[in-house]
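Complex shown without one protein chain; remaining protein chains in place.
Just so it is clear, A, B and C label the chains in written order, and each chain counts residues from 1 on its own.
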Amino acid sequence: MSSNSFGSLLRLTTFGESHGAALGAVIDGCPAGIRLSEKDFETELKRRRPGQSAVTTSRSEEDRPVILSGIFEGKTTGMPIAVIVENKAQRSQDYDKLKTVFRPGHADEVYDSKYGIRDYRGGGRSSGRETLARVIGGVVARKILPKNVTIIGHTVNVGGIEIETFDPTVIEKNPMRCADMEAAKEMEKYVLELKSKGDSIGGIISVLIQSPPKNLGDPVFGKLKSRLADAIMSIGAVTGFSYGAGFDVAYMRGSEYVKDAQNFGGILGGISTGDDIVLSVAVKSPSSVGKIAKEGRHDPCIVPRVIPVVEAMTALVLADCWLLQKAYARERSAISDQRSAV
Amino acid sequence: MSSNSFGSLLRLTTFGESHGAALGAVIDGCPAGIRLSEKDFETELKRRRPGQSAVTTSRSEEDRPVILSGIFEGKTTGMPIAVIVENKAQRSQDYDKLKTVFRPGHADEVYDSKYGIRDYRGGGRSSGRETLARVIGGVVARKILPKNVTIIGHTVNVGGIEIETFDPTVIEKNPMRCADMEAAKEMEKYVLELKSKGDSIGGIISVLIQSPPKNLGDPVFGKLKSRLADAIMSIGAVTGFSYGAGFDVAYMRGSEYVKDAQNFGGILGGISTGDDIVLSVAVKSPSSVGKIAKEGRHDPCIVPRVIPVVEAMTALVLADCWLLQKAYARERSAISDQRSAV
Amino acid sequence: MSSNSFGSLLRLTTFGESHGAALGAVIDGCPAGIRLSEKDFETELKRRRPGQSAVTTSRSEEDRPVILSGIFEGKTTGMPIAVIVENKAQRSQDYDKLKTVFRPGHADEVYDSKYGIRDYRGGGRSSGRETLARVIGGVVARKILPKNVTIIGHTVNVGGIEIETFDPTVIEKNPMRCADMEAAKEMEKYVLELKSKGDSIGGIISVLIQSPPKNLGDPVFGKLKSRLADAIMSIGAVTGFSYGAGFDVAYMRGSEYVKDAQNFGGILGGISTGDDIVLSVAVKSPSSVGKIAKEGRHDPCIVPRVIPVVEAMTALVLADCWLLQKAYARERSAISDQRSAV
Partner (left out) sequence: MSSNSFGSLLRLTTFGESHGAALGAVIDGCPAGIRLSEKDFETELKRRRPGQSAVTTSRSEEDRPVILSGIFEGKTTGMPIAVIVENKAQRSQDYDKLKTVFRPGHADEVYDSKYGIRDYRGGGRSSGRETLARVIGGVVARKILPKNVTIIGHTVNVGGIEIETFDPTVIEKNPMRCADMEAAKEMEKYVLELKSKGDSIGGIISVLIQSPPKNLGDPVFGKLKSRLADAIMSIGAVTGFSYGAGFDVAYMRGSEYVKDAQNFGGILGGISTGDDIVLSVAVKSPSSVGKIAKEGRHDPCIVPRVIPVVEAMTALVLADCWLLQKAYARERSAISDQRSAV
């Protein structure tokens, strides 16, 4: 079924396989008049790219976004924005052996069972490279949101090494995308150690949304928390999602829970309160381990690279809800309009 | 916006407030020819009903499902199935003081901010009573699924008291809906203790799906895991969702992860493998605490009552994906059809 | 599949069979704060009701709308509005012979083929009575639209008898809902003549939308004209739809076409221009003819009764597009645009 589109008013459609001609994103429903260029995409795509450091894969992908439509004289026109990134000639012969091998923990076998055919080169559509199109969508989404909304993803736990301080200014200054420099160093050391053994590790991402618009989300099936869960759980490596107190609620008495608004995570009744929103996202270890991992160009820890993707999906949900909420805005004029209509 | 419908081929639309005339569910897209009666709903609604024991609220609601459409001579006709449950004359004067009070941790304030008006009686639409319509939808969904699929929700943690054994036969035999009788007793004792203090507690539900059909879920935005997350996170009190190894992946090396198929949780590449699916769901403590809780008829722990709702949402997702997958089934006849079309 | 919902932001879900317990409508996505009562529905339902005159069926249905949810203290709350109309004890034994008979021109045979089961009493879900729920939805839709928008449906052709003058004040004063009293009388005479012979006749409805908001409709698949076509062609007896010059374009040179803005029908590029919108709708003759028609209580011409349904579907489309357009309002300039349009 058609399941490569996400969103209602603002909708991202993605396509492309890791070793096909190109990956692409079509962003439909973007308001007109927003300044947008290929440069905007480049910056963000770089954050997602592997080969940024030793903890991630050493493949050096050069991702050149090309805008095909929807922009005129540097601005969005309200028409669908199509962006593609061509896949450079990659060593697909590396993957020939995968033709007949189902890698444990990968989508190989289920794709084969479900579709009876699969593009086995580099995982095809199930490759992490698919997320590139999500990052493109996220760039547009952020442009739609009020400027003061910030979405900060950062690594809070890798292999049990947890952050103890939170300094957002250092996140992009270490390969772990960690807000605690000390923890970052420990994590990095641990990850490199695993890499040398052909092993890998998972982790937890925290997302902090500052100055979110209030009133986003719609009861009962369009709650902000369920939209965010849907969006973020659709990312390949993500195995868990929570907000506010998350799974700690099991240990929390009601009297404790209501005392600290942070436990609500900025969402009440499924609707944003205007307070900071805090999400937790579990990311599993890459399943390529052992001999394969040593030989191949695989990530021992993809948590840092998943962060821009989680941020992008978060931005898409917020921007969609923001547009939806505008349709129901009860500004003064609207209220009087409504009244006259009654 | 319209956000009271859930699902694609099989779609549940719900309506109703806790103290309005009635709550209701419209289930659209159910195949024709399935035997269905009001009795089918009664059994399941009883499981959701409060007043089943001391750990849940003592309100005794009598929920009488009435089928309005979609059934003819005891069978579904393929037409939308509407079921309503009238609200009995309830002491809504109890809630008069809530007219001007925003209860912390409740949806009161956000509803007021978003809509400028709210039905404050018993929480209105944000009341837990809304979930009754979900349970009705779940009953139909289970009828659509192959008979051997079983969905078992059970309490695994309340206030840090965790289960140590798993005996599914005892789940419905204790008020905690716990698969470990010893743990159940401890949990119950703890909850009653909190109740006497006007306090409350959260917990964790585990969902075990046995014999799920394989090939359910569609990359990249219709993955089974994101559909389930969306469905379950839309339940009022739920604050976290995970599957398989869940948040433990942070501590799990790749070599460990791939070794045990249970870590995959029955889902690979977002598609069901046919293996048992295991979900974890975090449920927060009720926010009605202190004097209010002591006076009112409130639940000190809603975990057991949320279980039938989680099961219902799970069933709705599975049945929807099951129908979707049938559209793409490559049975022998379909394959030959396809071939002739090529 | 789930196909009993219509609309995107404003969504109408309908259910019910002609001889089931009740028919119903759930209107989701209605803005909060709009005054709405059961009385609002009654007025409009009366217009749709049969037995209003000799040209329509003599069944006297008493349609009592009951609001089940979504209204608090006389106003919409933003929650789904459910309205049901119970079916009074009707002589369903009349229909027993239909159990095994497929009436030509009816849905009997296709329902049986598609679903393998059908509620044969009075056509079940395929009965014209289903449209009652659409009329309910239309009432809410009109309340959402700016007050000055008017939607006027009227009969322009029955059996070749066409209107020659247009006086909107007489439409509700004759059983044909015709804006030309002379033509109305002729039509009525002709229809009664056919009735006495057990025959029936079709006709054409014109819909005039005055003061429509501008900028409604979205290229390329959400054009106002395609949304209206979708909405109106979903009505049982409707066999054709056109706007502006309609099918006359076949005879119209470009130089003629562009000369008169009326040919555009108020829609250019699929978007409303703010000019009056004019639609044409073809309605077939009832298929119950001959002996059956003489014995039964059937309409010899349903054109007048279809008018409120066409108006309702039109209102639903306009209100949905109106909300959608609000989501993309371009602040100051947009507000002034809107204002001028209101």
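Here is the rule we go by: a contact is a pair of C-beta atoms (placed from the backbone, for glycine too) under 8 Å apart; a residue touches a chain by one contact, two chains touch by 3 or more.
Just so it is clear, the structure is predicted and the values come from calculations on it, not from any experiment.
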{"item": "In the full complex, displayed partners of the excluded chain", "value": "A, B, C"}
{"item": "Residue, one of C:S18, C:T77 or C:N157, that touches the chain absent here", "value": "C:N157"}
{"item": "Touching residue (missing chain; options C:V85, C:A107 or C:I136)", "value": "C:A107"}
{"item": "Contact set of chain A toward the excluded chain (per top definition)", "value": "1-5, 7-11, 13-17, 20-24, 26, 28-29, 32-33, 66-70, 72-73, 75-82, 84, 114-119, 124-125, 323"}
{"item": "Missing-partner contacts on chain B, residue numbers", "value": "8-9, 31-35, 78-79, 143-147, 219, 323-324, 326-331, 333-335, 337-338, 340-342"}
{"item": "Where the missing chain touches chain C, by residue", "value": "1, 3-6, 8, 14, 104-107, 109-111, 113-114, 116, 125-126, 130, 157-160, 194, 199-204, 214-215, 218-223, 225-234, 236, 238-247, 249-255, 257-258, 264-265, 268-273, 280, 282-290, 293, 300, 324-325, 327-328, 330, 333, 337"}
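Heads up, the rule we're going with is that only the chains that are shown with their structure count from here on.
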{"item": "Inter-chain centre distance, chain A versus chain C - centres from mean C-alpha coordinates, in Å", "value": "44"}
{"item": "Inter-centroid spacing, chain C versus chain B (mean Cα positions, whole Å)", "value": "37"}
{"item": "Distance between chain centroids, defined by C-alpha means - chain A, chain B (Å)", "value": "27"}
{"item": "Multi-partner residues of chain B (at least 2 other chains)", "value": "1, 3-5, 8, 14, 114, 116, 125"}
